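Omission of a single protein chain aside, the complex is shown with its protein chains in their original locations.
Let's turn to chain A:
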Amino acid sequence: MADITATQDGSGANRFLHWIIHHPIWAFVVIVFIFFSVMNEHFFALGNFKNILIQASTLGLIALGMTLVMINGNIDLSVGAVVALAASLTVDIMGWPMFEGWGNWQILPGVLAGLAAGVLLGALNGFIVWKTGVDAFIVTLGAMLGVRGLVFVYTEEQSFFAMNFAYSDFGASSLVGLPTLALIFLVFTALVHILLSRTVHGSNTYAVGDNREAAVNAGIRVGPHMMINFMIVGFFAALAGITLSTQMGASTPNLGTNFELWVITAVVLGGTKLTGGAGSIIGTFGGVLAIQILRNGMNLMQVPAFWVLVILGSILIGVLFLDKQLNRKGAEELRL
């Protein structure tokens, strides 16, 4: 959806204010950034910024897909389990004897299988939501439990280790001065932003979430449309699983536990409505950065890990309250 300007001819400052009111998370990102820069000597350093981007890439990739699904008015709780499945499949398959003579190319079938698993599970989620009309929350809750079970069955509760070191080197590599994983995240962020704001599919994503009946009346094929978005989030969950396992050089069956909650937190912080119809990739990007900067900064300041959770939880509620206040209509508002 294109940016809709409330005031057609705003001055620069006015437009900035308008932008901030629509993406309050970015004001928050700036504040915490300045806060940690002042409070901790190690925070403001190029190396640390790269670190934050790498750490942000895992949640960030999934959050891109989740934004589409949530603007649709759906949700996908199975992403954490898909992370584990894709990672396990990829690391296991590339070690299969049949690919032994392939050299570094043995990684490819593993990666393809991992991504395909994510897309297929997304398609399955979407198909069930489309054909049965059962709420996405329930369908993907089932998928979350079921897929995690499959991971344990498949791995027999074992971790897999990548024997090809090119795989784990990839996770630590750099391209044009940026960590490769951070670059992948930034490129996909740009692509999904364009998809959502410039394409017909993007416009339809908003329409379906905003008023589903209107979308049906207008002749949008809502079922297939939602299925595509579930496939996109499945793809990103699998990709995140693979990039995560390259960082560790291994996969564990417990990988990605609670990821769905972190991703949803980031997306909601970024201004996407749980009821659908509103949200943006710019906001989601800010949400992901906010969480990662807080985690990184508090970590550097040696705040105990459990307190980090308490603080993040409070901030989530605080930011959304602020958002509600900023977008009120003042004294003339209807009080309900």
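What we mean here is this: contacts are C-beta pairs under 8 Å (C-beta built on N, C-alpha and C of every residue); 3 or more make two chains touch, one makes a residue touch a chain; residues count from 1.
Everything below uses one rule, namely that contacts and distances are computed from a predicted model.
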{"item": "Among \"Ubiquinone biosynthesis methyltransferase UbiE\", \"Multicomponent Na+:H+ antiporter subunit G\", \"ATP-binding cassette domain-containing protein\" or \"Lipid-transfer protein\", the UniProt name of the subunit that does not appear here", "value": "\"ATP-binding cassette domain-containing protein\""}
{"item": "Residue of A:Val29, A:Ala207, A:Leu255 or A:Ala290 in touch with the missing chain, whole complex considered", "value": "A:Ala207"}
{"item": "Full-complex contact with the absent chain, from A:Asn217, A:Asn258, A:Gln302 or A:Gln325", "value": "A:Asn217"}
{"item": "Positions on chain A where the hidden chain makes contact", "value": "1-2, 4-6, 8, 198-204, 206-207, 210-211, 213-221, 277-278, 330-336"}
